[in-house]
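The complex appears here without one of its protein chains, the remainder shown in place.
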């Protein structure tokens, strides 16, 4: 195991947005990280942020309100922000951070529109800061093992991929159910994992999509966004993917790759822990036991290392923009009942940057 | 366990078609059956059939050529035929059997066209003989347990179903790859399991389908039929199913039901043995251990009991015809790139007959 | 798959003893067998036996009472008996069958004393008939796969084996709980699987045993026999086995082999179906998928083939006698609190005969 960097050599982060993801996952992830350091917390509730800051060894002045964000501009120990706000605010905070010359690590989905995603890339490019979308599942050793299985041909050519991501959303008032905050329903939130991970595993981009959605008329949760979404993507080399997502089903998160010589199964595929990779070939079903690490720590540390070394992140803004374009096509197909073609993007990993640690090992 | 019927009280069958399914599965299934008896074998290779007949305790005259099928007309110990020929011949043998007043158990898919399927129903109705399509997976205790889980509401309302059935077809000369014999590629052969089992589990009929297919230009196996097929079906009550099938992938056969309170997984779902049913709820993943029985014996015995009691089979010709109509819609959607609507079939199990033993128990 | 022999070329069996094992397992096994044929049923309840006989296509005169056993003497279509009586009667029926020159397939445990086991061998040797103990688990492809894993060195040298076989015995009146009928409690009935399968997997014989048992004072079921039995066996080459069995625990049947390079797990190891073999090596846990066959049919057919070819069965009387000796040592150790040494039996498979089909394949 690599030793952690001394705290004063690490990249310092201001986390913008303090919800459950921040308190349960991101703050512990900074503790487990090796080249990243929590430096400030930006929240709507400064008192609460202050309590949290103390628990993590920060000073009171490290907790700020959203309005005071620009106070971080002069802080030399804050090199980057990690944006964890509702989706439609990603653009605003990216632009404000870029104006302060802070690097931006932004939660997925990147934005709620293609236009916002494009603006975020422009803002960061213009300011000369790095932009990365927090696609956790492109940084775990388990997902890299699956990608290698598929791309190194150990299973022969892939033919069909199949992925589902569902969870139960019970609160009608949740921001995830408001179109103007979330930009959609389960598709951009959790269905995005299916979409993004399949693209990562294949390394190629979809050519065409067809989709359908369900929005029941009598459920107050789904007056603005879809309840269920199901879709098919056609990839180069005759690869087809079927996917589905729902906000009204018990948690299920899996990914199957059916290939000439065998099948790879990740189940669960998108959980924060307990990822399970199995390979089934004629006569055998085998679980690959890969030690687990804090997934968020891996992701954050990748961005820190890119900052420290001046490298392009593996999942830069362009990677998030591509998902945004595909999701726009998916919603169009669901609306029109027609397949929608996507712009050509030949080659491998055309939107991605420097391969992370997990991809260089093993 | 119910005791078997004495041989002379059982329904006697002539098996028409002697390929691997017959020798490896059906003949042993007759040994394991309780109300069915092998009475004759009809084959293109009479010598081979004769050897087999002897091994199963039949006389030489119980082995016949296809041309001699009508010799069975007078045999009072032959009450039914079990048709295991290439798909496009199902109609002819059904009609010839019906003319001899023999009941007809016919392998799936029922036929290669809707017209043939309709003709088969007419022929059997006209002759007053029973017609059943051999949907093995509607007769196992495992599939019935899954159906009950879903229909009794133990998992809450179902939202998404997802099923895949793939296998590797290596022989370019196989009749399964010839359009005029098979009527299609993997869809009618193995994808049909996904389609039919989902209909069985839900008990309802699809309203609309959308589909896509892959037929590579440079593979001599797939000059006539598709290599891969992927589709989405919209069912009543906002239920959506995603499915895929391939003739160029290693064996994988699974079915997922995602519902409000939990997920049911059958994996494998369509194998001759080793069916595995798991239920995942928050905090627990549980395998239901259900003793296995010979699936073909269960299916054949159901037909025998229907013959003996004068009842309508659970999967009569109408059940097969409905699949034929859906497959026609699927191919149309794949060809046109448009969703295809299906005729209304409100209600539950509208094409099915008497519930079999496995459905009455447990 | 090998074709079955025509009925008139098969070995005909009289099954002596008609309990649950006979009706649920053995009679269906004869249907699934390829060189064996059910010819007669011998029971305490002739009426019941007659009903069963009819169901399996036998005539009324094929059902006999225990007293009439000798009527089979002249029956040329009865070549062998399969003894399924309470344990302490195995000797009597073996001797009566040998006097009629019928071959003897006898359920495990072979007997209730070493003396009876020796007498059974003498009786069969004297009459020139074959004697085999029905050690089902030495005839399945799954157990052979495990044996090969261990003996071919794929896992390196074995160090520790560990096996448990438990089930709940609720009926205080069951013959299995009577010392004079059963010869002991769970040890000779189900613990014997652990003992016998470990010997089979290793191919060597234990040098020394130490044991302990539990017989509660206040449970009417266990006034004669032990409730639980736990023991350790020392084998050549520094191999140690730990085992346990109980008649008062829910069903659990497993076997672990811990070796230098990996671990093999059978769980369940002794069920009639659903045997599961997994191999765990650093980084991987892999299930070997081996098609299941009727275990009793495999065992019976081995004996038939030995009869037809004049070969020594793989598990002859001497194999059963060895277990009888080891069980006597185990009870002595539990009684005295001392380790008990066993007679030397150097070499491999010293008590076994012709390797069965499953051992010659794969």
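Annotations for the structure displayed:
Letters A, B and C name the chains as they come in the text, with residue numbers starting at 1 for each one.
Criterion: a residue touches a chain if its C-beta (ideal position, glycine included) is under 8 Å from a C-beta of that chain, and two chains touch if they have at least 3 such contacts.
Fair warning: this is a prediction, and the values are worked out from it, not measured in the lab.
Remark: the omitted chain is touched by one listed residue; of C:64, C:110, C:202 or C:230 this is C:230. Checked against the full complex, the candidates A:51, A:122 or A:341 give a single residue touching the omitted chain, namely A:51.
Among C:164, C:197, C:295 or C:324, only C:164 touches the chain that is left out of the view. The chain that is not drawn here is touched, among residues A:99, A:261 or A:289, by A:289.
In the full complex, subunit C contacts the hidden chain through residues 155-156, 159-160, 162, 164, 166, 168, 210, 212, 214, 216, 227-228, 230-232, 234, 238, 240, 242-244, 246, 248-252, 254, 256, 258-263, 280-282, 337-339.
Contact residues of subunit A toward the unshown chain are 1, 3-7, 23-24, 28, 31-32, 51-52, 54-57, 273-274, 289, 291-292. One chain is missing from the display, and on subunit B it is touched by residues 283-290.
Methods note: only the chains that are shown with their structure count from here on.
Distance from the centre of subunit B peaks at A, each centre being the average of the chain's Cα atoms. Note on chain placement: the centre of subunit A and the centre of subunit B lie 42 Å apart, centres being C-alpha means. None of the residues of subunit B touches two or more other chains.
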